[in-house]
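The excerpt is restricted to a subset of chains, each kept in its original location.
Chain naming follows the written order as A and B, and within any one chain the residues start at number 1.
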Amino acid sequence: MLSTRYASCIQACSACAIACETCAAACLEEQDLQMMRTCIQLDRDCADMCRLAEVLMLRDSALVDEFCRLCAVACQACAEECIKHGHDHCQQCAQACQHCADECQALAA
Amino acid sequence: MLSTRYASCIQACSACAIACETCAAACLEEQDLQMMRTCIQLDRDCADMCRLAEVLMLRDSALVDEFCRLCAVACQACAEECIKHGHDHCQQCAQACQHCADECQALAA
């Protein structure tokens, strides 16, 4: 069954996927849409990476460590973009991404 | 931004997807694998439906109501199969599925 080793990382990935989906959807409604291009692109990749990371951990897949190493890269990139924007959804997303990057990095180490 | 109308249903879908992935992975390790075929099949569909339901709600998609109506069908079917099996992961999955079926049904109503 579910390894307790993964518990906090699964939670971080789940929260990060939700934050990224929310941020991407909200960015698409913003006035300054031109400035949000990169944010939307990184949100989408990060959301999809986190969702698959979560699933692979739930399955205790042999790919978990390598996948989480790469997921940390996606989260870090998204955190660094989101932090630049003042919108609440971007700031919240930056925080979720940074936390998830740390969790994935720790797991992969 | 995220409609509060969806909050409890998103949480139920997220928990149900996790329970179904966990149950499917654990079923695949069980001794009595022959008996778990249908459970694994329904777990997989239910996990994927709940994950997309969650995403569509986060995006406030026009498809939400109709999708949640169908997601409730997937959850109900999975709950009814899982409840038959004594394994802890099946019982926990049955509970998560039943709760999610109720949330999706309420949302779609």
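Keep this in mind: a residue touches a chain if its C-beta (ideal position, glycine included) is under 8 Å from a C-beta of that chain, and two chains touch if they have at least 3 such contacts.
None of the values given here were measured: they were computed from a predicted structure.
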Total identical subunits in the assembly as filed, 2 in place: 4
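By definition in this document, only the chains that are shown with their structure count from here on.
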Rounded Å distance between subunit A and subunit B, as computed from the means of their C-alpha atoms: 22
In the complex with subunit B, residue positions of subunit A that touch it: 1-2, 10, 14, 18, 21-22, 25-26, 51, 54-55, 58-60, 88-89
